[in-house]
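This report refers to the structure that appears directly beneath it.
The complex is shown incomplete by one protein chain, all other protein chains being positioned as in the whole.
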Amino acid sequence: MYEVYVAARFEAAHRLIGDFGPAARTHGHTYRLEVIVRGESLKDDGTLFDIGEFRGAVEDLASSLHYRDLDEVSGLTGANTTAENVARFCWESLAPDLGGRNLDSLAVRVWENPDVYAAREDPLG
Amino acid sequence: MYEVYVAARFEAAHRLIGDFGPAARTHGHTYRLEVIVRGESLKDDGTLFDIGEFRGAVEDLASSLHYRDLDEVSGLTGANTTAENVARFCWESLAPDLGGRNLDSLAVRVWENPDVYAAREDPLG
Partner (left out) sequence: MYEVYVAARFEAAHRLIGDFGPAARTHGHTYRLEVIVRGESLKDDGTLFDIGEFRGAVEDLASSLHYRDLDEVSGLTGANTTAENVARFCWESLAPDLGGRNLDSLAVRVWENPDVYAAREDPLG
């Protein structure tokens, strides 16, 4: 099995609703977004998935969240912007363009800081 | 599948018994402790497992090992304090409080330095 990983960053504000102590105050993070695709075999050119194209898609997603209030981002409003839900949102944003490309699964990790992340990993349809 | 990760550090002494070259001398490391829980679904508040509570449990474990001789820590005496056994000890220390919380598995990585770790990962009962 092969995998390819790319990372990007974005800086954004958010706050949690509920019994989350100081996380209920509006604050923010320098988020690190790590994205991994997996598949069984390489193409004739020696790639699982072109890293340049992959990196472009992940950078575009990070840019769309940069210097934003996550609680106002379409697709995140109405849900608590926990790292888990941000990971789910990023997973759902990236997955549609990754189908039909000989990839088996997609993992997205959203780091709030160097000591904390949440991730979603699921098979690609 | 979702996962949540938290990390902490502790500085401790140890030595190995057996044919381990310089590792048989009393020495020490700035250990990095990485802990990951995994589960299938999020709760209504958008969390897999509250990161604040999780981080507190991992920090408490790290504090209990900080500035200690691992070879004298209850639960580690009698076993060689390899990174593998320290990972096992940390896994067994954390697992009991993680049962019945909709979590499927627990992984613990014990880094002796930025180029070496050992880990244990197993399903939660």
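A few remarks follow.
Note that the chains are named A and B in the order they appear, and that numbering of residues resets to 1 at the start of each chain.
In the analysis below, contacts are C-beta pairs under 8 Å (C-beta built on N, C-alpha and C of every residue); 3 or more make two chains touch, one makes a residue touch a chain.
Quantities reported herein were computed from a predicted structural model and do not represent experimental measurements.
Touching the omitted chain from subunit B are residues 16-18, 20-21, 23, 79-85, 87-88, 109, 114-122. Mapped onto subunit A, the footprint of the missing chain covers residues 1-8, 42, 45-48, 50-52, 55.
Just so we're on the same page, only the chains that are shown with their structure count from here on.
Copies subunit A and subunit B of the same sequence differ in orientation by 120 degrees, per CA superposition (steps of 5).
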